[in-house]
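One chain of protein is taken out of this complex; the other chains stay put.
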Amino acid sequence: MDFSLSPEIRELRDRTRQFIAEQVIPLENDERQSSHGPSEALRRELVARARTAGLLTPHASREMGGLGLSHVAKAAVFEEAGYSWLGPTALNIHAPDEGNIHLMEEVATLAHKERWLRPQVAGHIRSCFAMTEPSPGAGADPSMLATTAVRDGDDYLINGLKWFITGAEGADYAIVMARMEDGSATMFLTDMDRPGITLERSMDAMDSCFTGGHGVLRFDNLRIPATDVLGEIGKGFRYAQVRLAPARLTHCMRWLGQARRAHDAALAYTRRRQAFGKPLAEHEGVGFMLADNDMDLHTARLHIWHTAWLLDQGEKCNFESSRAKVVCSEAEWRVVDRSVQMLGGSGVTSESPVMRIFTDMRAFRIYDGPSEVHRWSMARKLVHLAEKAEAAQ
Amino acid sequence: MDFSLSPEIRELRDRTRQFIAEQVIPLENDERQSSHGPSEALRRELVARARTAGLLTPHASREMGGLGLSHVAKAAVFEEAGYSWLGPTALNIHAPDEGNIHLMEEVATLAHKERWLRPQVAGHIRSCFAMTEPSPGAGADPSMLATTAVRDGDDYLINGLKWFITGAEGADYAIVMARMEDGSATMFLTDMDRPGITLERSMDAMDSCFTGGHGVLRFDNLRIPATDVLGEIGKGFRYAQVRLAPARLTHCMRWLGQARRAHDAALAYTRRRQAFGKPLAEHEGVGFMLADNDMDLHTARLHIWHTAWLLDQGEKCNFESSRAKVVCSEAEWRVVDRSVQMLGGSGVTSESPVMRIFTDMRAFRIYDGPSEVHRWSMARKLVHLAEKAEAAQ
Amino acid sequence: MDFSLSPEIRELRDRTRQFIAEQVIPLENDERQSSHGPSEALRRELVARARTAGLLTPHASREMGGLGLSHVAKAAVFEEAGYSWLGPTALNIHAPDEGNIHLMEEVATLAHKERWLRPQVAGHIRSCFAMTEPSPGAGADPSMLATTAVRDGDDYLINGLKWFITGAEGADYAIVMARMEDGSATMFLTDMDRPGITLERSMDAMDSCFTGGHGVLRFDNLRIPATDVLGEIGKGFRYAQVRLAPARLTHCMRWLGQARRAHDAALAYTRRRQAFGKPLAEHEGVGFMLADNDMDLHTARLHIWHTAWLLDQGEKCNFESSRAKVVCSEAEWRVVDRSVQMLGGSGVTSESPVMRIFTDMRAFRIYDGPSEVHRWSMARKLVHLAEKAEAAQ
Partner (left out) sequence: MDFSLSPEIRELRDRTRQFIAEQVIPLENDERQSSHGPSEALRRELVARARTAGLLTPHASREMGGLGLSHVAKAAVFEEAGYSWLGPTALNIHAPDEGNIHLMEEVATLAHKERWLRPQVAGHIRSCFAMTEPSPGAGADPSMLATTAVRDGDDYLINGLKWFITGAEGADYAIVMARMEDGSATMFLTDMDRPGITLERSMDAMDSCFTGGHGVLRFDNLRIPATDVLGEIGKGFRYAQVRLAPARLTHCMRWLGQARRAHDAALAYTRRRQAFGKPLAEHEGVGFMLADNDMDLHTARLHIWHTAWLLDQGEKCNFESSRAKVVCSEAEWRVVDRSVQMLGGSGVTSESPVMRIFTDMRAFRIYDGPSEVHRWSMARKLVHLAEKAEAAQ
């Protein structure tokens, strides 16, 4: 057993920390941001800075232009990037591009990679992942997928409505999940400027950290050539798992950075602010919250490290990534909520960065599977394993 | 013991419920709102509707133009008004005016009442309460009051900086808390359009339900005639208690309405939205959240009723209103957080009203004394009572 | 609305408090107790004291020899009795006799009442309630009832196995729940010294406050004359509800007394015990626990009062008694757990009475329906009410 990071990872982590502190945090109050995230201009400036620093798209393979980070290395670097809400955009490791890049590496053909993945890794284009649908379509239960793909000559015709499509506004290409006539699901690749794709609106969300916000996309007889199927026909749900297990974990990593930022802000504030004769931090009630924050942060970090290491060993980690997602999303949320409480009025206004972290993070307990769905899938797995163990005796 | 409401209160409660449903909720998406709350124009329209419905400023005395509600009656009516975030503004029972009206009734002279209270009760003017200060001034610990009042002839000169002054923008008059040369505190009344008062800025807050937002006010040699002292010199802290005990409780009432609204939205959604073969509400994990919501709502209501009844008996209720404030702010928050979770994506976007309730309500666990300060003051009281009981034996 | 108690109830409450302090607590360390509760000799001494004090079986009707207390009056008196773990036995209001007395009053014939109820109210005999069965019989799900009753001439023959039958050892009569050939359930009355009844063993339980412990009873062709059916054939499940709604609530009342006792012990200890330069109670972390205890105690009390009042109005309160049961069992448990924590080593040894309260109370979150069953039944009711309300529009 060994909890140390290699010198290479430590160097990269420290360099990322410095980059975030010096190159990214100073831009946090830049006006080129809206409730739908940083503007494309701001994104390009951030990406340019990361490129200069040699930190761009570090999780992509070296072949495609990245640094080929292991999952454990990502754990170290992404936490640092997440310390600023602009950090993931700067490093090109924000959702959904981070996960899409991973999926494209695993599944896409060379031609698809050259066309879409290489410029994406270079920070020139962005993507979205069109899976979630409004009721009665696929929400927490992906099997309810309602968008259809029907063969038409050498093409497929896609029809359906998607929402909560993160990054939709301004995305250059999309991965679209659709139901086949036989009930299976397939992923399709398409440029976003094609006839039949309409961005109906961008949703008004509690968070504002995702470039391109969350869009509602309508597909009306969107025509996609059969050559632009991603991977194989009918393997959509399987690829969704390929994408999801690590994607869940990278959310945990980035938000760990944000949670640590909130904790640091609360710690600094409570050391300074006096009440009832001494600094807040010297009040036991406040001190207990600081200690609880530290415990939650470390718990999240340990789950991330362990799951990342398992992924590096080639494990699928469906169970472990579910577990890490629930543990981290809840622990990190508690940290941010406590930090707001310690900051008092400053925590519920823009006087501190924590208000923003609070509203940005709430949805993390919901997307990529709400806690309830993960708990249930974990329970079934625990029962299943017990049955197998019993049968083996 | 009797938990029933009188026919008069029930009638008023039902009428308020109907008024909110028919006259107020339809205005919730009115564009005359910003992150600093409803505009003055929208406020006037809402107030006009309440006036027509005979529901305006119901807690004010009949002498001043209100309905002279008891605390128990307020519990019933304010919960209904709180069902919409515009409801308290409509009924003229929003913070801080609601508490200021109560304080003015208790302490102000007839002349002050005619000048400021009567038009306020009629919904024509608004007020603010200038107590809270940035570090190192008075925050959770009011004894750190840093704004000074110095006698100058027949006047007092006020100097200092205040923030989190709810309703400051557009307020017609202010109650200003300042420290005297002997260390005691005094409340002063002043029109807001006087020289020496500067609204430096409106703060960017997580909530957006308070008319006039939360302002930063600077007093530079603000001159207030001695005749405009509110009540008596040196009794500022005592009056703050007079204001606070019921004001805490009315927050509990109004937010109970908002929490019930969130629960109702979650219940409606989970009955309709299918996942994994049945409506969400038929999943045990979701059903448990619905049951927990009901328990928390009822717990909050019972604490409100009990404390309101004690206030009606003439009790001061410093302890009981602290307790009710902690219990309600935490129980109501859990309801809203659970409702967001049940609503999934809809809960973290404007697809449902609950996202807004979530961001509006977070500060409730902080203002009027954070939970931690109330817990500590409760603990000291419990120890003190035990000492007294022991000494009596 | 009125939270005051009538002078009669207050007098009875105060007298009970004094009786417990002076006549019952001094017997708490009496050696005539085992892990299966107080011995019959100790029970008789306690009952004799309550009889002398005019406090015996106060919830029974005046006709049967009780004081005919309302549910609200019971709330006040039972909490006081519960302050000592011997108090309910002394007042003859312990489970299951308290609930059995209530059921017998509601359903039994005059002849049954004279034979069993009158001597029970007088404290001369005890009873048990034989419903719960080991797997695969009726546990949390009463519909799984496996004990059978088959008509045989003028009698019924009962066969089956029951466990967790509180008070079985030493009980004089039993109410037996059995399944009829048509699937319905019936309650039967029987003396315990009849052929066909075997007390297989008394279970080794965490609690030790129930006279007669918890027994395993086997019925082998137990013959019960048809005249000893309790109420009507086939109405067993309905009567179980008649018994349960108030019985759940009286558990809440008695355990509230125990929880208050634990809190009082913790408060006394933390005022006295020094650590790190001051009494424990002056440490914020401890003070917060004292405040939380007070909040939980008051929450439990308010739910009890409200539900008791509804029962007094003639409401069935299936929903409300479920809610009160969950809220009280969990809030009172938190109080006891926190009190153990504040007492430190004394809390986990017999140095304080709280260790015993802790082990006695844990099962309360399980019996009379575990929290999970009540939450689920509440959820279904909330959904049902919402459907009805929607249909009515």
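The letters A, B and C name the chains in turn, as written, and every chain counts its residues from 1.
Heads up, the rule we're going with is that contacts are C-beta pairs under 8 Å (C-beta built on N, C-alpha and C of every residue); 3 or more make two chains touch, one makes a residue touch a chain.
Computed from a predicted structure; not experimentally measured.
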item: Touch criterion as defined above, residue of C:Leu55, C:Leu217 or C:Val286 at the omitted chain; value: C:Val286
item: Selected residue (touches chain absent from view) among B:Phe19, B:Trp255 or B:Phe288; value: B:Phe288
item: Residue among A:Ala140, A:Leu230 or A:Leu290 touching the omitted chain; value: A:Leu290
item: Contact set of subunit A toward the excluded chain (per top definition); value: 1-5, 72, 267-268, 271, 281-282, 284, 286-288, 290-292, 294-295, 298-299, 302-303, 305-306, 309-310, 323, 326-327, 372, 374-376, 378-380, 382-383, 386-387
item: Interface with the undisplayed chain - residues on subunit C; value: 132, 135-136, 139-141, 143-144, 163-164, 203-207, 214, 272-276, 283, 285-286, 340-341, 344-345, 347-351, 355, 358-359, 362-363, 365-367, 370-372, 375-376
item: Subunit B, residues in touch with the chain not shown (by the definition above); value: 283-285, 288
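Everything that follows uses one rule, which is that only the chains that are shown with their structure count from here on.
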item: Farthest chain (mean CA position) relative to subunit A; value: C
item: Per-chain CA centroid nearest to the all-protein CA mean; value: B
item: Computed distance of Cα centres, subunit B from subunit A, in Å; value: 38
item: Separation of mean Cα positions, subunit C and subunit A [Å, integer]; value: 51
item: Intercentroid distance (Cα basis), subunit C paired with subunit B, Å; value: 41
item: Subunit A: positions in contact with at least two other chains; value: 283, 285
